[in-house]
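Just one protein chain is left out here, and the rest sit where they should.
Moving on to chain A:
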Amino acid sequence: MLKRVHFNSSLLPYLLVAPQIIITLVFFIWPASQAVYQSFLIEDAFGLSTEFVWFENFEYLMGDEIYLDSFVRTLFFSAAVAFISMSFALILAGFADRVVRGATAYRTLLIWPYAVAPVLAGALWVFMFNPTLGIFPYFLGFFGYDWNHYLNGNQAMLLVILAAAWKQVAYNFLFYLAAMQAIPKSIIEAGAIDGARPIRRFWTLIFPLVSPTTFFLLVINAVYAFFDTFGIIHAVTQGGPANSTTILVYKVFNDGFVGLDLGGSAAQSVILMLLVIVMTFIQFRYVENKVEY
């Protein structure tokens, strides 16, 4: 049990937590409750009247094939981004952990992509893969491969996955590197003496020992892919071609601010909110307590 210090003043504690509570209320709780309220409304096409319809927006979504497609697409996108960025980060950190000379320079360079704003990251990839100007379609042309993500939905998906994963590699790298450096050196040395070569040591010792970090990053990356990739998608494909890169968060924006279906958009964002709550719950409940070796 923690011992608590009791002060007689009854006002001071409330004053001290007030800024935090006000910020939370104004910027988080209020908008969130507005979204929940809006999700129960339907507006007419001209925005002149609204009607309170309870769960009709949700019922519509559950039967909407475009929405369900987008849901599946988001799961795929999220899994692909998490897998690609985490594997690259793991490999890079594995090497960085072994580097002795120039380690600081190497690590600093690897951290840079994290400082790039999502939209800029997207713009970089758009230029590199632009079918008429980009350098990669030019090279791919030599192999007879026709790259045009404006027309080919799979290529567009691949491109946003790569852009989103690239941006997250730096973040994952930092966590993996820190986790690897926290492993006592003598454990790795014991492995070497027991006869394990570097690659074997990596898979049988280092990888299991950083598994708590892997679980943590899995949740973080899923949340990232679900919500923070809006800028990249907006810059690279704008959800196209033919909705092939419209993930849930992009659909919220598109339906609400382009399609002006505020009620439907709010209902989608409420579903997303529930997803985040579930993921955060999983992270707190299982990842932080239960992962042990």
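What we mean here is this: a contact is a pair of C-beta atoms (placed from the backbone, for glycine too) under 8 Å apart; a residue touches a chain by one contact, two chains touch by 3 or more; residues count from 1.
In this text, contacts and distances are computed from a predicted model.
Colleague: Unshown chain, UniProt name, "4'-phosphopantetheinyl transferase superfamily protein", "Sn-glycerol-3-phosphate import ATP-binding protein UgpC 3", "L-serine deaminase" or "Iron complex outermembrane recepter protein"?
Modeller: The record for the missing subunit names the protein "Sn-glycerol-3-phosphate import ATP-binding protein UgpC 3".
Colleague: Based on the whole complex, identify which of A:Leu158, A:Ala192, A:Val223 or A:Met273 touches the chain you can't see.
Modeller: That would be A:Ala192, which touches the missing chain.
Colleague: For chain A, which residues reach the chain that was dropped from this view?
Modeller: Listed in rising order, the touching residues are 184, 186-187, 189-197, 200, 204-205, 208-209, 211, 293.
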